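Sharing a structure with you now.
Only one protein chain is missing; all other protein chains are in place.
Moving on, here comes subunit A:
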Amino acid sequence: MSRIEIRNLVKMYGAHQALHGIDISIQPGEFCVLVGPSGCGKSTTLRMVAGLETISGGEIAIGERVVNGLRPKERGIAMVFQNYALYPAKTVYNNMAFSLQLSRMPKPEIDRRVREVADILELTPLLERKPGALSGGQRQRVAMGRAIVRDPEVFLFDEPLSNLDAKLRGQMRAEIKRLHQRLQNTIIYVTHDQVEAMTLADRIVIMRDGKIEQQGTPDAIFHDPDTVFVAGFMGSPPMNLVDCMVTPTGLKLGDSEIACATPDGLRAGARVICGIRPDDIRPAADQPGRATATVPVDLIEQLGTEKLVHFRAGQHSMIGKTGGRVDLAEGAPHPLAFDMAHAYFFDPDTERRIR
């Protein structure tokens, strides 16, 4: 268990700047998830911590050591790759034992460790097989086992579940979470999947264009987003983000007016981006006493336990929700209630939150 300090980290590829001064401070034993769209710099950051990419500026410290000049093997890290990167010619046993063999650990000790980890990950019956004879999920577990046997200070995961099908991904997600509870190691985990980020993380770092957009607990990120980007990135279906006009009594949304309290700084006539999650827009009958507007419902998506209600407000497409058993007609206007107590307001120019 070690803390990780990333200070003002910069990465240049020739003249192109990929990372613009990243600062992250990860506590010992913390599960930190870097999340963001492709090309946001999250994998680059991880690979710089691993020592697979050079550092153009700034500092990375693992424990009390600055590791900038250290080679990967000297950093006390283990990494799980997206494509597993198992040695195809080695058995599962030797894949897991390789790093220990290289460190000249005594054979009985290697054997004890490999078998112990294989036991945890239920790999014992597969130890003599080669990676080619394993399923995707099994390979994934071997890749994790290879990292665990080294008992590293820090685990690095680079999109480890993205090659698995949805069902297996759910299982492995839970398995990683359980493993972290058991081993209590510091983990940096890169993903573009916001569900993985929400479920696994103690701390989420949302990145965009080589900068940190916001970091905090999953709760804080989800319920208290700082920017339009964060608000729109976390949550599925995503938060509705619509341009509105502030009126003396509330907001004008397309043709409808919704009565609500607006932040003090906003005067009537000002433009604002209003964010409201689909969960907070329901048929008026579901949540009486809220601000309602009658809007044309053009599509209903049945998800089973709930239905997604697609409707139009002015030129905006928006999504609301209702229970899976509620009967709602498509193509007809319907009164929907907006829970404006949970609405967010953003400045349309800076895209930052107005509190």
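One rule holds in what follows: a residue touches a chain if its C-beta (ideal position, glycine included) is under 8 Å from a C-beta of that chain, and two chains touch if they have at least 3 such contacts; residues count from 1.
Just so it is clear, contacts and distances are computed from a predicted model.
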* **Name under which UniProt lists the unshown chain, selected from "RNA polymerase sigma factor", "2-oxoacid:ferredoxin oxidoreductase subunit beta", "Cysteine desulfurase" or "Multiple sugar transport system permease protein"** => "Multiple sugar transport system permease protein"
* To do: Tell me which residue among A:S99, A:T124, A:T199 or A:Q287 touches the hidden chain in the full complex.
  => A:S99
* Could you tell me which of A:G21, A:G57, A:P72 or A:P237 touches the chain that is not displayed? => A:P72
* So which of A:V35, A:A50, A:V92 or A:A231 would be touching the chain we can't see? -> A:A50
* Structure fact -> Those residues of subunit A that touch the unshown chain are 50-52, 71-73, 77-79, 81-83, 85-90, 98-99, 102-103, 146, 150
